[in-house]
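Complex shown without one protein chain; remaining protein chains in place.
Up next, chain A:
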Amino acid sequence: MSVGTPRGLASSGQKPITEIPHPLSAAEESLSPGPDVSISSGGDKDLELTNGTLVENSSPASASSTSTSALLSRLQVEDNFEADAADLYATTETRDLFVTVDDPKKHVSTMETYITYRVSTKTTRIEFDLPEYSVRRRYQDFDWLRVKLEETQPTNLIPPLPEKFVMKGVVDRFSEEFVETRMKALDKFLKRVADHPVLSFNPHLNAFLTAKDLNKRQGLALLTKMGESVKHVAGGYKLRARPPEFNAMGEYLDTFSQKLGTIDRIAQRILREQSEYLTELREYASVYSSWAGSEEELQRPLEGVAGCVTTCCGALEDLSENMSQDFLPVLREYVLYTETMKNVLRKRDQSQAEYEGRLEAAVLRKQEDRTPMPLEVEKCQDKMECFNADLKADWERWQCNKRQDFKQLLIGMADKNINYYEKCQTAWESLVTVLQDKQTEDKTSIGSHVPRRSGKSPPLMTASLVQAPWILLDALSDQRKAVGHSPHEDAGTCWESRDLMVGMGMRANRLKDRAAETFDIFVNSFFHYIPGYKSSKLLGYTVYILTKIYNINIFFLA
């Protein structure tokens, strides 16, 4: 049968779909006494499973009463479906199928290496033989499940899977981060399927959750998938007029995926900017540290500031990591979801087109032959209407889920940012209290000034030594940029390379203090008193090197 799955009926055991009888054609057939399922009870839990609106489509005055009455009665059970949408979340308390994906492990075999995940199930449903299951599945198996669901429930919206293919060079398939992200997405996928009132009863899901070995079933997947697509291509019917609600859906999806794309780009840009900010911030902290090295009274405050900045660096790192691990994947998932939805819309269009086409052909023939409406046409109509109904229901569910998901996502983003600022604030506040305490302490003990510089030279020299080459490079690159800057700027950078000279001079420990200073003066005079000589720094450096090479006695220069 090509009619869509019966609504709200639990599949009895592991029978394939096609064997399940039409609900109303065999009304006496005892329905599975699933606690939450009874089509005549009209209970709330059931209502949301039936999802057709009072369709405006022309109800065919057909002789095939079963199908029509089935349709009508299905619709009559319906109340206001909007209320049902709200009831969706009431059903979470009555969920009886819980699935989790966790515990990734690497498997190495001769042919390939891959990751498997543990899929745990807890359920009270009758369809499952045991209340608990735990199996291991790999990505391929999830993909298989998805394909099967798409085939068997073509009118339903199947949640998306994370990307299948990853560029080998770009992303490490086995990195902790990647595996973690993928696992979360798979978990979400499975949960969505399990929460879906129709999909969760799909036997393939059952197999997926319970079977020890899925391999045998997978071979069929490829063939059926091909068959499916062939069917679609061969359809070839043209759509006349799409009902406005589906038009609206299509437009919404287009705009929505566009906005998602923009948000994704913005988030990525922010991450980039934050990472560059982080780099600079780290250097900033280290400068404070090195300054602290040459101070006495100010050492503690400066170290304090360096510490605070470092703490902020750590907090920023956490924020960025969180954003890239939690925020971006969800965005991308919804982009995929949107794509899937669009596909379903297209299929629906197909189904409508087919119906209209056949109807037209039949009408023509009818006018000539006076034959009754062929069964096919009615079947087509049924199919289309079911499709429409399913789609609308799924759409509402999807909208709800989307709202929840994005609400959570954005709240999460706000929370993480708040967290980051709180961490920074705490660090700075504690510094302020320390500094202010010290201040009032100092007020009471003025005049105890330790004479400076006694015996402090060696460590200082090392400190400036470490900085020195770096400072020089900095200064040199600055100078390249500093064309046209005021002489003052040049003077500033002059002093750093002087530092280098002094540092290196000291390091060549043959020179006595005097000689070092002499050399220092020499280099200094070179820079300061030969105005406008922009490459004097390089020249000075070269001269220094030469003096070292040729061991020219520096005293001579003085």
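The criterion applied here is as follows: contacts are C-beta pairs under 8 Å (C-beta built on N, C-alpha and C of every residue); 3 or more make two chains touch, one makes a residue touch a chain; residues count from 1.
In the analysis below, contacts and distances are computed from a predicted model.
Colleague: Would you mind picking the UniProt name of the chain not drawn here, from "Large ribosomal subunit protein bL19m", "Sorting nexin-4", "Radial spoke head protein 9 homolog" or "Myotubularin related protein 7"?
Modeller: "Sorting nexin-4"
Colleague: Among A:Leu302, A:Leu345, A:Ala362 or A:Met384, which one is in touch with the chain left out?
Modeller: In the complete complex, the chain left out is touched by residue A:Leu302.
Colleague: Among A:Ser294, A:Asn343 or A:Asn401, which one touches the chain that has been omitted from the display?
Modeller: A:Ser294
Colleague: Specify the residue from the set A:Lys106, A:Lys259 or A:Arg346 that touches the hidden chain.
Modeller: Considering the complete complex, A:Lys259 is the one touching the chain left out.
Colleague: By the contact criterion defined above, which parts of chain A meet the unshown chain? Give residue numbers in ascending order.
Modeller: 252, 255-256, 259, 262-263, 266, 269-270, 273-274, 276-277, 280-281, 283-284, 287-288, 290-291, 294, 297-298, 301-302, 304-305, 308, 403, 406-407, 410-411, 414-415, 417-418, 420-422, 424-425, 428-429, 431-433, 435-440, 443, 449, 452-453, 457, 460, 464, 467, 471, 474, 478, 485-486, 488-489, 492-493, 495-496, 498-499, 502, 517-518, 521-522, 525, 529, 558
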